[in-house]
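With one protein chain withheld, the remaining protein chains of the complex are depicted in position.
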Amino acid sequence: MKNLSLNLSLNLSLGRQLLLALGLLILLPGNVDPDNGFTLLNSASAAEADSVIGVASMAEAELVPAPKPGRGDYPSVGVSSRSVVWVVAQMHMFFAAFVLAVPLFVLVIEWIGVKTGDDRYDDMAHEFMKISMTAYSITALFGGALAFALFLLYPQFMEYMMRVFGSQTLVYAGLFFAESVCLYVYYYSWGALRYGNRKWLHLTIGLMLNAVGLTLLVIANAWSTFMMAPSGVNEAGAVTGSIWEIMKGPLWNPINLHRFLANIAFGGAIVGAYAAYKFLSARTQEMRAHYDWMGYTANFIAILAFLPLPFAGYWLMAEIYAYSQQMGITAMGGILAWLFIVQAVLIGTILLAGNYYLWSGMSRTEGSIRYTWMVKYIAIVLVAGFLVWVTPHTLILSASEMAELGGSHHHLLGPLGIMPAKNIAVNLMLIFTFMSFQIYRRADKVATVSWEKAGNALMVSIYLVAIANVIFAGVYYGYFTNTVYKVGSSVMQVVSTLMVIVSGIVIDGFMYKGAKILPSVWGRVSNRAQYALFALPVAFTWLMALMGYVRSSVRTHWHVYTVMKDNSPDNYIPTIGHAGNMMTIVTVLFLLCVLFIFWIASLANTKQPPPAPVTSKPS
Amino acid sequence: MSKQIKVSSNIILLKVLGFSLALILVFTLVANMLPQVEGEAPVEKEVDLGALTMDSFVALGESTFSGKGTCTLCHNNMGRAPDILALKMVEVSESRLQDESYQGKSTDAESYLRESMIDPGIYVVRGFGKKGSNDTISPMPAVNKAPIQLTDVEIDAVIAYMQAKDGNEVTVPLPTEAPVMEVALAGSLPAPAATAEEALGRYACAACHTILGTESPVGPSLTDVGKRLDINEIRQSIIDPNAVAAEGFAIGIMPADFADRMMVRELEMMVQFLANQKG
Partner (left out) sequence: MNLSNPVVVWVGALLLTLLFFYGMDHFIMLIQGLPLNFDLTPAQ
């Protein structure tokens, strides 16, 4: 009986811990600190805390190290086990990202609908949810397939992970029941809970859906980050800490933030593709206008969530370096460094597509002619920035090539290959993308506040000084001081960019209160611009696959870094071409699945007309 | 008034698919056009200690330095860690020992180098500490622990390499003992060799004796030792090799400490095996 109560309280406080984890997600520092872990435990009741520690120490009495499988111990099904898990895992993560993201911005759009009283927002939110319903079951299908693949092909690794994470895996499974309930109730009660207090109930259900979804995200994130930077275990892999210490490794919060933002951007991009497709196949002007507006909203969400992503990624990389300089350098200065050049190509695509869509969209309103002269210069900066970003530093050259070049780096282009130049390029690209955003938002408005001139003077000053600061920090600290100051100056650049974004939003928010709205026509946008909305999710998907590969391969020949070695036949790092081919496979598969989902969504609306009644011909 | 727009869904679907696939193709091509490098996982290699010479030991150190040790990730000319390949490491080590902030326990270059590898945090060279730690915390991992996990032999080889590459005298002795077996958490002793052949390999007999397909002129051939010596004489040759010299060979060359190192089971297996070697 005593054991039963111990187990119950373990699960209860675990669940409570998880919800607290959700709430304190961003606030807690990312460093592992056993003392902090117990601080959280103490916030629960003392009895529960004691019982948790009691259960933990019962298990710890016997320190069982991580298993050491030999090459022959890995099961084989005739094809590369890594490839199987790669495809299934990546498909699961694509869909999981999508179904987590959609409820996030659907809730916001629904709330905007309540605030403005505009039915269009509510209808759009409902339509977005419809798309994600089919995706939800596909997520679960791939999740189940992934579990099977992992247990079949990597049994020793899974035995270890189950031992480390213990009953938390059951909590994870249980949360899916909560997720399903929230999801189905949220979607199917849309009409029934439409107005007044019922609407607030509906919004609450949506909030619960998101809370459960986020909890699922952070739990799964803990498995990935544990594999990269294990915490709560000793050098041999035996569990020595509580589940909280195991979860809260140094990389957990950076991944939480990065995936949270990236999911939103990804979800927005996919929904944008849906809107673009419906726009192109629209048969009436009303439909064109409706889907044009939807596409714009989706692009807005995607780019808005995308802008802070590089900063979250930077934080993640900084924590990786702090945890293990070796892992950090393997990623960005060693064998995996070329992947970041490929990343530059993808992000360049995303930024160019997003910007192009905004510029094309300016044709919706006459007021845009005040700003269209800027587009040329923004385009120049974006292209130049992209070229700098894509320039590699170390070239793998043959002896004769090296002799011709006069060294292993080009004397002019070499300096463009290192981080200071790239940081300048990225930050400028983000600043100028925000500029596209800002002039688009301003295009259909005329400010009526008295301090318009001063406000614009301030805005322009902020742009000028921020750009100058980014360039100064990059050039001076990047090339003329030591490594430590060079790395530190990138924070200066990042904050400058953030300053532009934040001040732009704030200043425009106040300056355009009560502004005169110029007429704009939804639907008056070129068909060509819709292709930007296809480029966005395609690039996002491939980029997600690329970054997932980086996260996975940075562990090199370890299942769990420093704790459980990978002795499988696939334990080497594949060539970048092979990795790229795998990414293409999963992207194409995902594309086909998404088309299937869109088709299902429209199929649900299709009704076959009943056959015409048979009239008997008089003979 | 809602105007009807002529549109064909199938054409649109094809256009969208075509565009998406073309874009994906561009990304695929980029990945395939870049330099293709595969990253080999380190493979556990048996170091043939018997056949080790100082040159091959230094070469082992060099290959470990850029291979399993992953030293070149940070120890290069990019400024993240001292550029070992460019520095004269013996002189540099000796000057570090003179630094007033040095708090380690080493007394010479060899011990300083070993200490830097096993306990890098004990002394951080100025300017190379973790950012913001004011050179008190080292970003270098301990090389004898995971994920690098160099063995003692490999660490010694790397030290030998660092000494030899600038023309300095190598003070690290060649390893002659079998490498210490990986000790299990329970602290159990290494298992005895399972067969006579394994024991012969463990104690590097083939380094000096012709046996098991390898040839060596240093000591007498063992392929017919069963004809020349009886079983007790074979046993004595192993336990106390200096008691009786073989004809044409001097005493004092064969290691005299096998009795301390071998397990009884291993000795007996080898003796039985050699007694059956009748040419």
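To keep things simple, chains are lettered A and B as they appear, and every chain counts its residues starting from 1.
One rule holds for everything that comes next: a residue touches a chain if its C-beta (ideal position, glycine included) is under 8 Å from a C-beta of that chain, and two chains touch if they have at least 3 such contacts.
Treat the numbers as computed from the prediction; the structure is a model and nothing was measured.
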Absent-chain contact - pick from A:Leu464, A:Val502 or A:Ile517: A:Leu464
Contact with the hidden chain (one of A:Leu141, A:Met317 or A:Val495): A:Val495
Options A:Ala454, A:Ile517 or A:Leu592, residue touching the unrepresented chain: A:Ala454
Selected from B:Asn134, B:Thr176, B:Thr195 or B:Asn232 as touching the chain missing from the view: B:Asn134
Interface residues of chain A (partner: the chain not displayed): 453-454, 457-458, 460-462, 464-466, 469, 473, 476-477, 481-482, 484-485, 488-489, 491-492, 495-496, 499
Positions on chain B contacted by the hidden chain, ascending: 131-134
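Following the convention adopted for this analysis, only the chains that are shown with their structure count from here on.
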Where chain A and chain B are represented by their mean Cα positions, the distance between them in whole Å: 41
Of chain B, residues touching chain A in the complex: 2-5, 7, 9, 12-13, 16-17, 19-21, 23-25, 27-28, 30-32, 34-42, 70, 73-74, 78-80, 127, 130-132, 139-141, 145-148, 185
Chain B partner contacts - residues on chain A that touch it in the complex: 63, 65, 235-236, 238, 277, 280-286, 288, 322, 324-326, 329-330, 333-335, 338, 341-342, 345-346, 349, 396, 482-484, 487-488, 531, 534-535, 538-539, 542, 556-558, 561-563, 566, 571-577, 579-581, 583-584, 587-588, 591, 595
